[in-house]
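Complex shown without one protein chain; remaining protein chains in place.
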C-alpha cells in the first residue's frame, strides 16, 4: 500500500525532520528509534510501510528542503552527513511542495478549492493508494467562533457568499476532506474540530485525528499524573515553565498565539486527577535554544496526614526529533484506518496528542493500551 | 471484619506513622490522602475497614510509641497536635508490643516458636477475625543461601537440630505462617521468599505479599520507564542518587545492607525496557535530612535519528508518610485475600512493591490495572 | 546605644519574623544564623546591639502581632514554641503600631505630617537614641513620574497645594526624614529614590539605603554571574522562574505590581556581565506555597570554541526567614552610619539589595568586601 503524506508546513522543522528520517530509515541509514509503530505489537496491524511513503505539501516559505535539512543538521536535529546523502530525494520532494498562502483577490472558497486541487493532483500524479494531510504548520491563535462553523450547510453557504469564516488550519482540513484525504492536526490549531468539518468528514467517510502532538512536557505530565492519582496523592499545584527557540519559540512569543498552546497544555492534569489544580504554564522564547526545548515542572502534593511533598523534573528535548517520528506513525495509522473504512475522529490515537479529538483520556499508559487494542482490531480486518 | 495488624518493627517510623494515621483517620482527624484503597474503585471489594484494625507487633527497641509519635511530629511527618490527642490509644497499642530479638541461649526454633506464640496470643486476646503480619523493620543485608531454604522438610530438620539458618525477616515470616497469619514484606529483606516458606504458606493456605514498598524514586521510575518504552525512546543510562537521614539512612550507610536496597531499586528499569541499561543507584546517609528523602535521577535517551536527549527529576518525599498508608492498604488487601481463600504469593499487589513476588510486571499503570481487576474479582466473591 | 526600629508594614511576615527573631535571640532562645552583622568581622564596628532594639511601626491591617506570629509558626517560618513565649513582648510592640493608611479627607501633606508625628512620638516615648524607618510593606507598582519629584522645593510646593504626588513608599521616606529618622527601603518601591527626597536627606543629614532586599534567586545570581564573567564564559540566556504564595504571591499576581519586582530582578546579570543577555524573569502566585518560594533558573553559556553548556539551579527558601535578619542587620548598620554622621545614600550596603542605591556593583563577593571595608572604617570613628 503506497501512501501520500501531504504536509502543511512542508518546509518546517518537523516536516523536514520527518522526511529526512523516513528517507534515512528506508535507506538503512538510521534506526527506528522514536517510531511508536515500530514496536512489535503493531506488526500485524497491516500498517503501510515507510517504504511506500510519498511526500508533498503546502508551505508559505520557499527555502529549499535541502537547505532546511542542512540547518537542522547544524542544530544537531539530524545527523551531519544525512542532508548531503539525501539531497536528490529532498529536491524531488521539494518540487512537489505548493504555495499554501492565500493569493490576492482570492476568496476563501477559491483558496480552499485551490488547496484541494493541489492535494488531488498530488494523489493522481504520484498514483498513491491514498493521501493523508498532516498539519505541522505554526500554531494559530484561538479561532473566533462563527455561526457558519455549526453545520456543513451553513459553512458552504458562507463560503459561497465569499466570506472568510474558517481559520487557516480548518481551511486545510476542509480542503483535505474535499480532496478525499484524511487529516491529522499535529498543532493546537482548530483544524477539523468544527461541527461543519466533522460533518464533512463523516459524509466523505474519512477519518481524522488531532490535536497538538504530545512530545515533551505534556508527555511527561500524562505519564506522571496517573501516578499521583492512583496513589491518592493530592496534587496542590503543578507549575510548568518552557523555554524554547526556533520558529516555534518566535511564534509562541506572540501572547495571542501562545494561548492555544498553554490552554492545550493545561488540560491534561486536572482531567486526569479529577479535580482543579493551580497549574500555570509559561512558554518563553529564548532564541539561543535553537531547536531545543527545556521544560521545568514543579509539582507540590499532599500525602498521608497532610504531609506536603514536592517533585520537580527538567526535560531537555529536541522538539522536531520528538515530533517527526510521530508524524510518520500517524500517517501510517490514519492511512490504515481509512483503508479499513473508519471515518470521523479517531479517539484511539489519543496517545499522540495533548488534546485528543473524541477522547477525554489523558493517562498515557491507558492511551497506549487503547491504541494497542485498536491496532489489534485492525489486524483482524482485511487489509 | 476485624483485622489484627502485627507490625515487625512496631516502634519504627513507618509503623508509628501508620498507627497514628489509622487512629486519626478513624477519629475523623485526618483525610484519607495516600490510601490507595480509599479510591472509589475499591469500594465494592469487601476490604476490611480501618475502623476494625487492631495493632500490635514486635520490636527490639523500647522507646514508647507516644514518644516516637512526638519525634515524628517534630520532624514534620505527622501533624503536631495528633500525638497528644492519640496518646491513650498509642499507649494501649504499646502494651501489645512484644520484644522481638533473640534471647540468650534461645535456638532459632525456640525463637520462632516464641514469635509465633506472641502472634497467636495477640489474635486470641483481641478476638480479631484474622491477623496480618507486616515487616516494616530495618533492611537486612542480602541473605546467604543455605540448603535448608530449599524445602519445608529441610528447613524443619535444620531447625530441629538447633541450627540458625533463616535470616531474621524469614524467621518472622515463618512464625507468621505457623501462627496462621498472612505475611507482607515491606522491606527488601528475604522474608517469605524462600522455597521452604512458600511451601509452608501453601500448606497453611495463607497468602503473602512483598517485597520492598515502592514509595519514592522507584515509584517514579515505574511511571516513567513505560513512557520511554512505548514511545520507543532508547534509554542509554538512568542514574539515581538518593540522600536520606533517619534510621533508614543510618542502616543504609552500611555498605552491606545497602546492597539489598540498590539491587531491588535497580531491577525495574531494565525489566520494563527489555534491554540492559547503565543504571547505577546510590544511597547516601545525610543525617540532617531526618525523615526526608531526596532522589535525583538523570535519564539519557536517544530519539529519532539518534538524537540524544535527557530528563532529570528530583523527588523530595517523606518516606514514612509515603509508606504508612501503603502498609494499611496492604493489610486491608491481604486480609481480604486470606478471607477469600487465596494463598501463596499475591502478584496482583505488584503495584505496591519495588520487587514484587510472583510478578515481573514493573509498569506502574499496568500494575494498577491488575490490582483493580483483582479487586473487582474480590467483589464478586462472598465476603 | 538604643535604636528604634519603625517598620512600615509592621504586622507583615517579614516584620513579624524580624521582631520574633530579635526577641528570641536576645532571650537566648535562638542562634544568630542569617545575621550578617553577627560575623566576627563586624565586631569592632560599634554597631548597636539587638538588645537595645525597640520596635514600632505603621500598618494598614489590624491582625495582632501575636496572631501573625502564630500563623508564621504554623507555616514553619518561626519555631512552634516561640510565639507563646514571646506573646507579652509582642503585645507591647503591637500597642506601638499606628494605622498607616490615608484617612478620608486627608491631603497627602496632612498624611505625611501624621506619619512623621507618629515616628517622632515613638522616638520620644521610648527615649531611643535614634530611629530607623524600614519599609517592609507590599511592593508597589512602578511610580508615575511627576515634575514635583525633581526638587524638594517643587515637592513642598505641590504638597502645600494639597496635591497627591508621592507614591506611598516615598511618603513614608519623606515622613521619616521629616521626623529625623534614617530610612531603609527593603522593597522595590520608589521610597527615597527621588531627587526631592535625596535632597531632603542631605539637608537633614540623614542616611538612607535600599532597594529590594536580596534574599533568594537574585542573591544566587549575584554569586554566580561573576563566575561566568571572570571565567570568560559567555552567558547566552538566563531564565528565571519564581513560584511563591503568601501575601507576597498575591501582591505579585497583579501584573502591574510585579513589574517593579521583575525589573529589579532583571538588572543584576547584564550589569555584572557587561553585555545584554536574554533574561526573562517570571513570578507566579501559587497559594499552596505559603511563605515558601521556589526559584528555578536556567543559564545557557558558551565556552571555548563556542561549545554550549548549561547550568540550572533550584532555590527553595523561606523568604521571611531570609529577609528578617537582613532587616535587623540594616537597622544596625544604618543606625551606626547615622551616628557616625553619614548622610545620603549608602552604597556600601549594596550587599543587601537587588537594586542598590548609589551603586552599580552587583557582584556579591565584591559587595561584601565593600561592606567589610566600610565597617572597618566605622570602627575607626568615635562611637
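Observations, loosely collected:
Labels A, B and C are assigned to the chains in the order they are written; within every chain, residues are numbered from 1.
By our rule, a contact is a pair of C-beta atoms (placed from the backbone, for glycine too) under 8 Å apart; a residue touches a chain by one contact, two chains touch by 3 or more.
Small disclaimer: the values here were computed from a predicted structure and weren't measured.
Only one of C:2, C:107, C:151 or C:366 touches the chain withheld from this view, namely C:366. For the chain left out of this panel, the touching residue among C:77, C:97 or C:350 is C:77.
Check B:294, B:320, B:339 or B:370 against the missing chain and you find that the one touching it is B:294. The residue touching the chain not shown here, chosen from C:105, C:145 or C:306, is C:306.
Shown as candidates are C:233, C:283 or C:375; the residue that touches the absent chain is C:233. One of C:39, C:147, C:255 or C:377 touches the chain omitted from the figure, and that residue is C:39. Take chain B: the residues that touch the chain left off the picture are 236-237, 239, 241, 243, 278, 280, 282, 284, 286-289, 294, 296, 298, 300, 308, 310, 312, 314.
Touching the omitted chain from chain C are residues 17, 20-21, 24, 30-36, 38-39, 76-79, 82, 219-220, 223-224, 226-227, 230-234, 302-307, 309-318, 321-322, 324-325, 351, 363-366, 368-369.
Just so we're on the same page, only the chains that are shown with their structure count from here on.
Ranked by distance of CA centroids from chain A, the top chain is C. Multi-chain contact residues of chain B (touching two or more other chains) are listed as 76, 314.
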